[in-house]
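First the structure, which I've put down as structure tokens, then a few questions once you've had a look.
What you see is the complex with one protein chain gone and the rest in place.
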Amino acid sequence: MEELVHLHGIVKRFPGVIANDNVDFTLKRGEIHALLGENGAGKTTLMNILYGLYKPDSGEIYIEGRRVEIRSPKEAIKLGIGMVHQNFKLIPQHTVLENVILGLKDVGFIIDSKKIGEEIKKLAEQYNWKIDPHVFVWQLSAGEKQQVELLKILYRKAKILILDEPTSVLTPQECKYLFYALRMMVKEGRGVIFITHKLDEALAISDRVTVMRRGKVVATKNTWETDIKELASFMIGRPVLFNIEKNKTYSDEELVIVRNLKVFNDAGVLSLKNVNLTIRKNEIFGIIGVTGNGQQELAEVLAGLRRPVDGEIIIDGIKIVDPNPQKMIELGVAYIPPEPMKYGVAPNLSVIDNLFLKAYRYRPYSKKIFIDIKKMEKKAEEIVEKFNIVCPSPSIKVRSLSGGNIQRLILARELSELIGGVRSKLIIATYPTKGLDIAAAEFLNKSLIEYSKLGTSILYITEDIEEAMMVCDRIGVIHDGKIVGTFKPGEVSVEKIGLMMAGADASISS
Amino acid sequence: MIKYRLRPNVVVKIERRLHYPRKLSVLSTILSILIAFGVAGAALTILGADALIAYSQIIAVFITPSLLIETIKYAIPIGFAALGLNIAFRMNFWNIGAEGQIYLGMFASTGIVLLHVYYGMFPEYFVLPMMIVTSFIAGGAWCALPSFLKAKMKVNEILTTLMMNYIAIYFVDYLIYGPWRDPKGFGFPLSIPFPEYAKLTLIFGESTYLGSILFIAMATLVYCILKYTKLGFELKIVGESLDTARYAGTNLTKVITLGGFLSGGFAGLGGLTIVSGIIGRLRPRASAGYGYTAIIVTLLSTLNPWLIIPTSIFFGGLFVAGNTLQVTLNIPGATIEMLQALIFLFILFGELFKRYKITILTGGGKPEP
Partner (left out) sequence: MGTIYLIASLGEVYAERSGVLNLGLEGMMIMGAAISFIFTIAYGHLVAILMAALIGVLMSLILAVMAIHLRLNQVIVGLALTLLGLGLSGLITFPDIRRRILSSLNPSLPESMLMIQQAEKLPEIPIPLLSQIPLIGKTFFTHNILVYTSLILAIIMWFILFKTRYGLIIRSVGENPSMADSLGVNVFLVRYVTVVISGLFASLAGAYFFIGFHPFWREGVTAGRGFISLALVILATWNPLRAILGAYLFGGVETFQYRLQLFGLGAQSPYFLAMLPYIITIITLILISIESIRKRIGVPASLGTPYSREEA
């Protein structure tokens, strides 16, 4: 079969990490090629290079046998490459038609919406989609928006389709539609690269699978020659990176009780459908699941950033009514958010300011309307020393710190008993080791474990099964807004957990 | 980094600066002002006005004692408005409405005087303190409304504060052409003249202006609020990122509304100093765009309350010079507006030199790859 894409020896470095380490990858005409790997394995980076968003440090790109340099998405589009990003790039206030034709030169001065509308409709019907080109995008469901994204690419006559985690926003029903449509598309002579971290999906849809781990390609296999076990071992079967001695005494006292919790996400869809969980004192409770199954919303509700629709939250015997961040902080809930640069820190403020982002308003750092800068500075120096935050001075802007140091800073803030000098009762940690190197991750996990021994409950949200097994005392698997199973590390095999994460429905179909 | 090659051996390199030295910032500001004066001078000369006379008049404003007092009087309303804007801009709230808030301050302080004179309310010694408090509250409320709307509903504050300027101006117009017109004023649109105890020259007589004492006290207050209070800390976080502030458990509605109130309040005090310090009564269009000038002053003083003092004295001097130019030398007062605009534009350009490092390489014919 003819090669549509050939990537050879691609290397891409970001400060501190090698995102792609000498990667080879081919896509043939007429195939769906799954690119499998955990978050951070380098899949998206590789595809962003193919789509012209990043420039590789070295390596060659061949499109249909011809060596090319892709400097921008514009050039990628010209070469027949189209990409559907995880977050849709659509303008909600515009119609489907307007979104599809934006930037096209050959539609003429006056948009003949009748004629183009017909064309789009016909194109959509080819794949059994029923889309009215004249409705506004904000009126569409997530699945339909994805169809618009695909139409945008197909209308530009793309031969190479890249889909980044396309099922993360879809219902099982919508997934089936998508798979059917993709099959049709490759039959017509295109090639599809399907980025995913779901094993069952990769098996169900693809002709070939390439597994990436830590920036390298581990294996490329024909799908019919492999099975879920082998893929899982490729994907997560790395040696244990660090060993943590727990030596814990366990308590039976239930500190956090969540009953029948229901929560909307930003799009107004019920993303927590019915969550029940309890976390005991001393306990690290892990939540694992595929991103977008409600774990973010769970963390935000407990941190007071999101309002529950229904259900009950009890922390240390106190029933939480109408939560807000301030209330939860005062109750002793600490929160280590994902993407620290987004809201975990204020990058243009100093290390001191960021350490006291929450504590500034509580004694002894504040009296009535005043804050005590001297006390803050003194304490900050102490913390910087204790948590080994590498910075020339605590008054330097956080922006100039490295990612690992920023994560340390957040950890320090949440663990340093700054608020009223009292230890936090509950720490919510969402993807805390994402983007950290091994040493930094180990430091963080060890700190959390040590802290839990003091009597604090920790809710540890991660995608990394291995990590959860190592750090957590109990693990719950979240799927589609529900906890579908709870177990202790070692009770259940990794493969079984993978299947639980994929959801009961999917496990039957694979 | 961008590189332009002008000729084979001349390469202009533009790169983003990570840190810029303070000296450079002062230098670029002064340079911008000088360039603005140069350009304005050239324009005046072409148009047939004598730029030298105009400029000597401007210098005179700062060195002649009697004019300097006048200059300080004009600097104070600008300075007050800038103090307020300092708070607003710090929390990333683009208050364009200092002008309107000044008018509300004038309205409130005149209202107190009228209540006292017509209805005999409050004892004499109580009038001035009442004026200070009410003008602060009136200006503050005028800005708290848009800041509340921004906090609660994300209503664009640039547009609301701008629109509210005109509402305030017409409101004061209405009062002064209508119910507040001085019955003994021969039909001129003027309020009654303020009694001596309602003027800011109250204690020490004409030469020591109470307004400047009030101003220094308030500048100190603002400095302390920003540096030593919870609110100051919160303004900083809110200005940096709303998401982070929310995460930190900061009460956004409270902080933004209160920040808006303080911002408008200081502008309101500026209004007080116009009617009670400069004019001695209320007249229509009593503020000659001081609220807009305050925006330049605030940006020029890099959000530092102390730098507001010299900067607003400089612009106050320009206003005084504008008045004298028009009256005595028949040089258009509009020159001052033009000068302000040019200073503004050149300083904005100067920002770029602070943000980017531009190096011109004239190598010995060695073209870079």
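Going in written order, the chains are labelled A and B, and every chain counts its residues from 1.
Operating definition for what follows: a residue touches a chain if its C-beta (ideal position, glycine included) is under 8 Å from a C-beta of that chain, and two chains touch if they have at least 3 such contacts.
All of these numbers come straight from a predicted model, not from anything done at the bench.
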Visible chains in contact with the missing one: A, B
Residue of B:L27, B:V133 or B:V155 touching the missing chain in the full complex: B:V155
Full-complex contact with the absent chain, from B:G48, B:P65, B:P123 or B:P183: B:G48
Among B:L67, B:I167, B:L190 or B:I278, the residue in touch with the chain that has been omitted: B:I167
Absent-chain contact - pick from A:H8, A:K28, A:H94 or A:R280: A:H94
Chain not shown, touching residues in subunit A: 72-74, 77, 89-94, 98, 101-104, 107-111, 113, 138
Touch residues of subunit B, complete complex, unshown partner: 43, 47-49, 94, 96, 149, 153-156, 158-160, 162-164, 166-167, 170-171, 173-174, 177-178, 289, 292, 295-296, 299, 330-342, 344-345, 348-349, 351-352
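Basically, only the chains that are shown with their structure count from here on.
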Centre distance in Å when subunit A and subunit B are each reduced to the mean of their C-alpha atoms: 47
Contact set on subunit B toward subunit A in their complex: 227-234, 236-237, 240-241, 243-244, 246-251
Subunit B partner contacts - residues on subunit A that touch it in the complex: 303-305, 324-326, 328-329, 335, 337, 342-349, 353, 356-358, 360-361, 366, 369-371, 373
